[in-house]
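A single protein chain has been removed from this complex, and every other one stays in its place.
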Amino acid sequence: MMKRNQLILGDKTLAQITDDICQPVETMPSKGWVALFLSAKTLLIFYVIILGIIIANGMGLLGVNHPNGWGTMIITFVFWIGIGHAGTLISAILFLFRQKWRTSVARTAEAMTVFAVMTAGLFPLIHTGRPWLDFWLFPYPNQRGPLWVNFRSPLLWDVVAVSTYATVSIVFWYIGLVPDFATIKDRAKNKIRRLAYGALSLGWRGTARNWSHYEMLYLILAGLSTPLVLSVHTIVSFDFAVAALPGWHTTIFPPYFVAGAIFSGFAMVVTLMTLVRIGIPQFKDYITIDHMEVMNKIIMTTGLMVGYAYACEFFIAWYSGNQYERYVFINRAFGPYGWSYWIMVTCNVIIPQLFWFKAFRRSIPIMFVVSVFVNIGMWFERYVITITSLHRDFLPSNWGQYAWSFFDGAVLFGSFGMFLTLFLLYLRLFPAVSIAEIKPMLPVGRKDLEGNH
Amino acid sequence: MGKKRLGGFAGIWTDEHKVVKACAKVHALGFTKFDAITPYPVHGMEEACGIKRSPIPYVTFVAGITGLLGGLLFTWWTSAVNWPINVGGKPFFSLPAFIPIIFELTILFAALSSVGALFYLCKLPQVDPPVIDPDLTSHKFAIFVPVNDTGYDEARLEQLFKEMGATETKKVAEF
Partner (left out) sequence: MSHHHHDHDTEEMLAQKKAARPQVERSSQYWVNLENYNNDPEFWKAAETEFQSSPLRGEAEEGWARREFLKLMGASIAMASSGCIRRPIQKIVPYNKQPEDVTLGVSNFYTGAFYDGLEPLSVLVKTKEGRPLKVEGHAQFPLTEGGTSARSQAALMSLYDPERLKGPRKNIFNDKRTNKDTVQIKWDDMDDQIVEVLKKGKVAVLTGSIPSPSTQSIIKEFCQAFGGEHYVWEPLNLSDVSQGQIASYGEKSIPYYHFDLAKTIVSIDGDFLGAWHTPVTNSRKFSDGRRNLEKMTRLIAFDSNYSLTGANADIRFKIKPSQQVTVAMGLAHELVVKKGLSQFATNGNVKSALEAYGDAAQKLGINPEVFAEVAQDLWENKGQSVVVAGGLPTLTGQQLGLQIAVNFLNSILGNDGKIVDYKNDWSESLSASWQDLENLIEKMKSGQVKTLIIHRTNPIYALPESLGFKEALKKVETIITTSDRVDEVGHMAHYIAPDNHIMENWGDIETTSGLISIHQPTLRPLWDTRSFQLSLMSWAYLANQGPKRLLAYESYLDYLKNYWKEEIYPKFGQGKNFEAFWQSVLQAGFVGTKPAGAGSRSFQTEALNQIKKPVISEGFELVLYPTVQLGDGSQGNIAILQELPDPVTKIVWDNYASLSMASSEKLKVKEGDLVKITVGSVDMTLPVHIQPGLHDQVLAVAVGYGRTHAGSVANGVGQNTYQLVQFAKGNVVFSGQKVAVTKLGQRVQLATTAGHHSMEGRQIVAEATLKDFQKDKAAGLHKHHIWSMWSGHQYNGNKWGLAVDLNSCTGCSACVVACQTENNVPSVGKAYVLQGREMHWIRIDRYYTGDIANAEAVFQPVMCQHCDNAPCETVCPVLATVHSDEGTNDMAYNRCVGTRYCSNNCPYKVRRFNWFNYRKEIPDPVHMSFNPDVTVRIRGVMEKCTFCIQRIRAARSSAKLENRALKDGDVKTACQTACPTSALVFGDMNDPKSLVSQAFAEPRSYGLLEEWGAKPSVRYMTKIRNNNKESKAKAHGTDHAIKGASQNEEQV
């Protein structure tokens, strides 16, 4: 089916493609964008102030307590990290599978990855009791010695994995941007833009020799990012799975978390793409309903996977015959936090089933709503895993509720301020579709051009 | 391509397929130092220009191995040699627990060195290199033959390019 439909609509010429994609970068921003940007920026400032207050006074401002050592910050960390994964999946894994349709969404998906990872990466740093000492998590030579870090701790794996992931995604993304920067430079009318994008393009000229190296590198990076992205969420899941806590100590976590990550990631891509299509109309020709539909199919599939994981957890809890394990899961669904569990199930398992119907898969409003619900559901998934396992563990006398406070909400919503600010800036400053990558896709499904292949 | 930038003669195309054919022709005529400039990686261009396979994968492999061994040695030395300490009753050298670290280091080394290799091979970054035509990064294609290429003859090249459907030919001061 992908064969027949055009990847790029409206019989574009190469020049038109360049114009279309460069337009947002080269024109003054629309009122709509400015409005969005200002509100996002306000939210970001609010976020920064809140974090300042928390760091100044202590983690006690949030709901974390005894026994709930982790709360909103870790939950939201996992949430954002998960979202990041779709980007890498699209740009790397689908690239390896030669899924041509990925091209038009890859750039933005990668951008989303980078920003999501930045937003996420902040949380483990500020959730500690003494954030100013976070650098102790890195094994650097010191005179206190011998004094090293604990390579057995999943948190340390996390530090290494997330920073590696951030580095590689940024590099991958940037490498992809280089030829497009060259394009913008060459089109530049005014000096500053020419200078800026010239610098960004690193003096790329697109000779055949360079392209051959370039393609090879791109392939390699794709090849490396694939195991990387899988490992990162696996390791994030280890933060829980390696602990001895019933509800956390589960072998299914790595695949379960990766599936969930892709699930939430694609949902976020869909959310953003629907908005991009509205914000920058000419992109409708590049990010077509077909693209959206494919992603919705993936959402539905991964949705079923997480649904399976939820069921499997319950089965194993029962099958294990371990009373603590059993209690945790019964408590998860029917305890004081049952409501959060059922929100999760509704948003992640039931609602995506709408996509069995082609009409829904291809309806922008519906997919927007569904994708938002999926994101809500995935945040609650992490909430359920973290809180319901911690709040009632082995010794009943320890049991207690999470003491949700104003700061928990502030931190959660503030983080969106950070993400959106970055994303909106990206839409204005970088070509949101890969110019160099999309052009070879021009002939796909086009009678007039196909002939020559 | 030497240190000093050379002048030469260039032809410009607007059709991807024509420029590939042209490249094949130029290559067949024995030109070796010529190069094609395209806005995107054009299918079949390597063969047409006779460009060898990129050496980057070897760099990746070596760097990957380095990362792996480095990670292994570092975790072992810090945890079992330099500061052996009883953590949760586990062995000093708890290899299974070190695997994630080692794995991530492998990836990191491989990825960054490969990028380094690209920069080296493509002589990046360059500051504002000369451009034959600004549209070459948008919708035009070019072939550039440097003056020092074997059998360099502008008249002959111009005629050749025209035959191959070039929309424009020009003498280039330096590239």
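Per-chain residue numbering starts at 1, and chain names A and B are given in the order in which the chains are listed.
The rule we apply is simple: a contact is a pair of C-beta atoms (placed from the backbone, for glycine too) under 8 Å apart; a residue touches a chain by one contact, two chains touch by 3 or more.
Keep in mind the model is a prediction, meaning the values are calculated, not measured.
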Among A:46, A:308 or A:394, which residue is in contact with the omitted chain in the full complex? A:394
For the chain left out of this view, which of A:152, A:209 or A:332 touches it? A:152
Kindly state which of the options A:15, A:311 or A:403 is in contact with the chain not pictured. A:403
Kindly state which of the options A:64, A:105, A:220 or A:273 is in contact with the chain not pictured. A:64
Mind listing the subunit A residues that contact the chain we can't see here? 57-60, 63-70, 127-130, 133-134, 136-137, 147-150, 152-156, 159, 239, 242-245, 323-324, 327, 336, 390, 392-404
Tell me, which residues in subunit B touch the chain that this view leaves out? 85-91
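The criterion applied here is as follows: only the chains that are shown with their structure count from here on.
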Going by the contact rule set out above, which residues of subunit B touch subunit A in the complex? 17, 23, 35-43, 45-46, 49, 51, 53-54, 56-57, 60, 74-75, 78-79, 82-83, 87-88, 90, 94, 97-98, 100-101, 103-105, 107-108, 110-112, 114-115, 117-119, 121-122, 124-129, 131, 134-139
Which of the residues in subunit A come into contact with subunit B in the complex? 13-15, 17-18, 139, 145-152, 156-157, 160-161, 164, 167-168, 171-172, 175, 179, 182-183, 185-187, 198, 202-217, 220-221, 224-225, 227-228, 231, 235, 238, 435-437, 439-440, 452
